[in-house]
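The structure's right below; bear with me while I get my questions together.
Only one protein chain is missing; all other protein chains are in place.
And now, chain A:
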Amino acid sequence: MISQFFILSSKGDPLIYKDFRGDSGGRDVAELFYRKLTGLPGDESPVVMHHDDRHFIHIRHSGLYLVATTSENISPFSLLELLSRLATLLGDYCGSLGEATISRNVALVYELLDEVLDYGYVQTTSTEVLRNFIQTEAVVSKPFSLFDLSSVGLFGAETQQSKVAPSSAASRPVLSSRSDQSQKNEVFLDVVERLSVLIASNGSLLKVDVQGEIRLKSFLPSGSEMRIGLTEEFCVGKSELRGYGPGIRVDEVSFHSSVYLDEFESHRILRLQPPQGELTVMRYQLSDDLPSPLPFRLFPSVQWDRGSGRLQVYLKLRCDLPPKSQALNVRLHLPLPRGVVSLSQELSSPEQKAELGEGALRWDLPRVQGGSQLSGLFQMDVPGLPGPPGQGPSASAPLGLGPASLSFELPRHTCSGLQVRFLRLAFRPCGNANPHKWVRHLSHSDAYVIRI
């Protein structure tokens, strides 16, 4: 069972320390942990560390270390899950999780810990259940104001939707502001997908997978019913087919326990009564068989002159998104052979940027329109690199070059094609305006790797 729990700041100062079992050691343990963590050799895993009979398991969240210790042979999964739940929970109660909020809300955090863990046994981590027991109010640094919403156009000028929630809107405590009813009626629904792709050097696709989830953050009173309509062509598993179109297919779906699936089979509607706070309504994954073309293709060509040590890399990046969509914050990261000394570049448009750093080439493209094609020509000098024998330019890449990886965000785009058709609330507050509903779709890259 869990012996101790503590939260350390990024510098290793203990913010919260709680002992459940009357173990000796006290706060020195926190220091011991930090020393151990920072002194760990590179290839050793920091996930589970031990010192004598004490085992440390930790996660890092928003710059804080959340650490649990135990002296028994218990499940590391439950500790890891617990720590990440605690992070969510603290976020729910204190607003966002961070050094400042934690030190402002020490009493609240201890109260929470007392209810979540008794003698090292996890009791509950549900925001909803805990609400019955928690007395302390969160201290929030600055009150949330709707004026923050003025930062419309988060996703670029093209945004026509009048209501786009700023990403900061969701970072206030779910459970504070009991008095202020008008601000409570908000629901945030995000469809977020992570895309992992592996493309071989000959351009063939080795692996694709998409991990998606529908996340909900609700400020509505608990138990208010809502219905989420998904794309009707949505099907699960390899065999199922719906409608006449190609359909939107995923391999596996799992739902949160508060979701009722009675309308899911027939109409693809999720009915749920969410508790206040954040939850993941649905999680799904899809591999190998993507309905739409990949967002990016990269066509590299490499000239490598061993004699003069000159390396020339020409990269052509084609964005295969529909013309109306765009990708933001595109960054290409290309590891280079050791000892690259200089870089000269020719880029196809002015807002791009390329630079060398940490043994790699970084090519930043702030925005890439769907259907467009961008290119960059990079020349580098690599003196003294071992390579295949023979003089003169050759097309084979020297060692240490590649693989290229891309990171990007695709706002209002899901790679699986899944969309939220509607979000309907059964809840009608008396005498108040309609609740605000915010729906976002977002895909971003997890590991998008192109071998060269």
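Structure notes:
Following the convention adopted for this analysis, contacts are C-beta pairs under 8 Å (C-beta built on N, C-alpha and C of every residue); 3 or more make two chains touch, one makes a residue touch a chain; residues count from 1.
FYI, contacts and distances are computed from a predicted model.
A chain of this complex does not appear here, and its UniProt-recorded name among "Proteasome assembly chaperone 1", "AP complex subunit beta", "Enoyl reductase (ER) domain-containing protein" or "Calcium and integrin-binding family member 2" is "AP complex subunit beta". Among A:78, A:344 or A:434, only A:78 touches the chain that is left out of the view.
Across A:62, A:96, A:285 or A:348, the single residue that touches the chain missing here is A:285. In the full complex, chain A contacts the hidden chain through residues 1, 14, 16, 21-22, 27, 42-48, 50, 53, 55, 59, 70-78, 80-82, 84, 106-107, 110-111, 114, 118-119, 121-126, 133, 135-136, 196, 198, 200, 206-207, 209, 211, 252, 254, 256, 280, 283, 285, 287, 335, 359, 386-388, 399-400, 402-403, 405, 446-447, 449, 451.
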